[in-house]
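Everything on this sheet refers to the single structure shown next.
Omission of a single protein chain aside, the complex is shown with its protein chains in their original locations.
Up next, subunit A:
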Amino acid sequence: MSEAAARPGLVDGARLQLRVIGALVIREMHTRFGRQRLGYLWLFAEPLLLGGVIALLHGASGGEGIRSSFEFFSIGFMLFQLFRGIVARAPNTINANQSLLYHRQVTLPDLFFARHAIELAASAGVMALFVFAGIAMGGEAPDHPVKMILALVLMLLLAQGLAFMVGSITSEFEAVGYFIQVATFGLMPICGLMFMVEWLPAEWQEAALWVPTVHLFELMRDGQFGEQFNPVYDLAYVGWWIIVPHLLGLAGLRIARKRVGLD
């Protein structure tokens, strides 16, 4: 099986794919937020409200230091929001856009890339806002912003591989989608958002480090707070959690592409 001759070169192929993803982003924004210019603000409003409320609740509960600081929860929540936004939206990505496959330049991964770009923009945008809000309220500037950005990018990739898997599975078994919605919320207490590994009892620390997102929260807080605590993370471990789901997920999408009905 081959498609010869008109197959574009690498550069043209990349250009074509970027064009398609760009068009999908615009379309997704229009369908999600309507056509009014201010509609785009909703993209930021939801994470802003959720993150702000959670951070304020924790701030009001007292305590000192990092553990109760506004920055700890507001900025951490954006990292969680990025993961949740991508994975929880994965189940209906194929169904909602099936008819676009009539245009042969639109591929299944493109549908996901477009949504992930939107989620990244929302989470990173609101995160930056919280960083500045934290400074304005008398907090310290991040110790090492590059580490925070790296944590965001790795979280994007981690969520992306899982989203490919979830997307291909749910295109065949729709009911799995409902489970995913619940499961992403169930992850909240164990994903690393609520704790630092060093706060845990010794016997729990090892267990916590099995969860890949925990490493990314540690990395993010390393960049955020610097020397104020001892972060624990192993990025090679996270790397496996990125690579293996990508391979499985992309293979799954190839299979799904053959099975998606177009009638």
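We adopt the following convention: a residue touches a chain if its C-beta (ideal position, glycine included) is under 8 Å from a C-beta of that chain, and two chains touch if they have at least 3 such contacts; residues count from 1.
Here is the rule we go by: contacts and distances are computed from a predicted model.
Visitor: Looking at UniProt, which of "Heme lyase CcmF/NrfE family subunit", "ABC transporter ATP-binding protein", "RNA polymerase, sigma subunit, ECF family" or "Ferric reductase like transmembrane component" names the chain we cannot see?
Guide: This omitted chain is identified in its UniProt record as "ABC transporter ATP-binding protein".
Visitor: With the missing chain put back, which residues of subunit A would touch it? List them for me.
Guide: 1-6, 16, 19-20, 22-23, 26-27, 30-31, 35, 99-106, 258, 262-263
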